[in-house]
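This is the structure I want to talk about, given as structure tokens.
A single protein chain has been omitted from the complex, and every remaining protein chain is retained in its original position.
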Amino acid sequence: MQSISNTGAGVIIQDIAAVIVENKAHLSEIDGKIGDGDHGVNMAKGFGRAADRLDPLGTLTDALGVLSDVLMGEIGGSMGPLYGMTFADMADDLGTTETIDAVAFASMIRAGLEGVQDIGAAKVGDKTMIDTFVPAVDAFDAAISQGKSFSEALAAMKIAAEIGRDSTVDLVAKLGRAARLGERSRGTLDAGAVSCCIILSTFADSITARLS
Amino acid sequence: MQSISNTGAGVIIQDIAAVIVENKAHLSEIDGKIGDGDHGVNMAKGFGRAADRLDPLGTLTDALGVLSDVLMGEIGGSMGPLYGMTFADMADDLGTTETIDAVAFASMIRAGLEGVQDIGAAKVGDKTMIDTFVPAVDAFDAAISQGKSFSEALAAMKIAAEIGRDSTVDLVAKLGRAARLGERSRGTLDAGAVSCCIILSTFADSITARLS
Amino acid sequence: MQRFINDPDDIVDETVAGFVRAHHNMVRIHDTNPRVVLSHTTPKIGHVGIVTGGGSGHEPAFIGYAGKNMVDAVAVGELFSSPTAKSFYDAIKSVDGGAGVAVLYGNYAGDNMNVKMARKMAKKDGITIETVVANDDVCSAPASEREKRRGVAGEIFMWKIAGAKASTGAPLPDVIAAAQKAIDNCRSIGVGLGPCTLPQVGHPNFEIASGKMEVGIGHHGEPGLRVENLKPANQIAEDMVRTVLEDHTLLKGTEVAVLVSGLGATPINELYVLYNRIEQQIEARGLKVHFQLVGNYFTSLEMVGATLTVMALDDDLKSCLAVETASPAL
Partner (left out) sequence: MQRFINDPDDIVDETVAGFVRAHHNMVRIHDTNPRVVLSHTTPKIGHVGIVTGGGSGHEPAFIGYAGKNMVDAVAVGELFSSPTAKSFYDAIKSVDGGAGVAVLYGNYAGDNMNVKMARKMAKKDGITIETVVANDDVCSAPASEREKRRGVAGEIFMWKIAGAKASTGAPLPDVIAAAQKAIDNCRSIGVGLGPCTLPQVGHPNFEIASGKMEVGIGHHGEPGLRVENLKPANQIAEDMVRTVLEDHTLLKGTEVAVLVSGLGATPINELYVLYNRIEQQIEARGLKVHFQLVGNYFTSLEMVGATLTVMALDDDLKSCLAVETASPAL
């Protein structure tokens, strides 16, 4: 069965951070259209700091913990609690697991999704990161239950995340700053949906590259 | 000898006010280049209010008094005292004179000039209204002493005022806000020199039209 | 961007540092958390602690209201961004005098989540916490959904009332009730004439076309009720008064407290021009202005615009208003 070792998987969070930092201006620009234009700044600051502090040779559990601590302790805003809870709950779920296989990964991302929904109370269709997150997690589960391999399930998750992200274009925002715009919020991507897609896609790419 | 009656000459101040009000934007624009852009506003407000309040059928003495009171009591700034003293001293000099001939007029404008110099202490060459006022008064006196008529002297005064006004283009401001600009103040007219030219020229035109 | 800044990432730390230098006789920075500002008067054993917090860029809010008989601790966020749960938590811990802590903040998603998390953390320490969420901005949601409305400058009145109540040694439920009554009695409206720019972003957050104004704008440029042609100040004042008073049902003779705040780049004389007509209009409706503040009390960086807040008073609120405060902003 395909798997990676938890130890040494800390580097995956550095991979994710690198793509987030690369997309700083892009994320802010999207947020600027219907939000306050700081999503890239907030994300790059949090992920960048975590990448500097975590041990790439350490466990993914620890790296998720560092990321969560930075987000919750230093970033604030909405991203602090939303992604902070996501990664805290992923870390809790992963715990001392030594080998991350598809089942462990499925459990971890489901925990992360529940963490963010617990604090943010967003539903699919509200035009948030949840519109990426829910279908991506569901697609991963579905692939596994159809007997697909870890890497095939990751690929399915990635595609679902992208479709979820793109679905936000046609939505009217129900939560966050953009909600005030009502109909005026239709026609653009949601920034959090884009960053969530980056995170999940980079998870998929980075794990796939390491699958033995 | 050419003369006008003091009674009924109040209207001359209304004539002057009309031209000042007409030139409101023009004067502010000139002041805007090297000053603070309010000369037209200040002048139009003062002269406009005086024109509304004075009796055109009354004496020039009284009209000058009204104008001076408005300037000193309601306009403030530099124009309040400078033109306020000019017209106050003109009114004092004219006093109860019944007939305004060239001699009375010469004495009146000389008094006005001394009034403004007394309070403002500007000299020819400082790039102020004085650059119009001094040569204009001198030209009037010179014409009279050469035996010219009142109307000829007024015409000479008008020409000298215009030359004086234009002389300010090449000057560097030594007084007022523009003085801070140093060399940068060269190359534009002085706003006060322009308004002073309007006042003296309209005096000339308005009296000439009434000379019996 | 014609601004006095160094690295945009440092602006909040530098603001707090300069602020504490300038007002060192009233406030200090938390020992370990540079994003918490404390009043020198806190903690006071047996007294309820008052905490607030919010994004930066609204100076003198929020930090300027830390002081005697006002707010005890302020959690400081990035520009226009909620403070961290950790900062709210550190603020709460610092002001706890054993009588509980009132966390009085504005209704924004980030603040709600961060306070919720801080509350969980503080509960583990056995600190009793109650919250009041300001929602005075009438244009941010209809009256039927008041719980969705944002908190704006009415927070200043909420803090002043609660701080005064806490200064009497009142127990937590009384302090909370006073704060809740204060904000329930507040209605605010903002009018925006020009946008603001977050230094990290570098271009305006939103647009207001020349000759237009945004009626009902939020403190971060959130869109208002409508964009309309810029009107004379007196008409704007009339519209503002009408909007806030129609959302209130106040009996003739009611006394009110009024706050007119500039949003950052409005010349101060214009705030007085607005206030002149606002007071006339309020009194013309049979109300009586008992207390008023006019100035830059709650800003939005260099946004051009102003807000009006009207708080209906009763004897209790009046006596709270009369309690002297000593904070940098009030």
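A, B and C label the chains in the order they appear, each numbered from 1.
Here is the rule we go by: a contact is a pair of C-beta atoms (placed from the backbone, for glycine too) under 8 Å apart; a residue touches a chain by one contact, two chains touch by 3 or more.
Everything numeric here is computed off the predicted structure, so don't read it as measured data.
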item: Among the chains presented, those that the missing one touches; value: B, C
item: Which of B:Asp38, B:Glu114, B:Glu152 or B:Asp205 contacts the chain that the document leaves out; value: B:Asp38
item: Of B:Ile16, B:Ile30 or B:Leu82, the one touching the omitted chain in the full complex; value: B:Leu82
item: Residues from subunit C at the interface with the omitted partner, ascending; value: 2-7, 11-12, 14-19, 21-22, 56-57, 59-60, 193-194, 196, 208, 210, 213, 230, 232-234, 236, 264-277, 279, 292-296, 299, 301-302, 304, 306
item: Touch list for subunit B against the chain that is not drawn; value: 28, 32, 36-38, 41-42, 45, 72-78, 80-82, 84-85, 119-120, 175-177, 180-181, 184
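Definition applied: only the chains that are shown with their structure count from here on.
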item: Length of the line joining the C-alpha centres of subunit A and subunit C, rounded to whole Å; value: 33
item: Distance between the centres, which are taken as Cα means, of subunit C and subunit B, whole angstrom; value: 55
item: Between subunit B and subunit A, distance of the C-alpha-averaged centres to the nearest whole Å; value: 77
item: Where subunit A touches two or more other chains at once, by residue number; value: none
item: Subunit C residues counted as touching two or more neighbouring chains; value: none
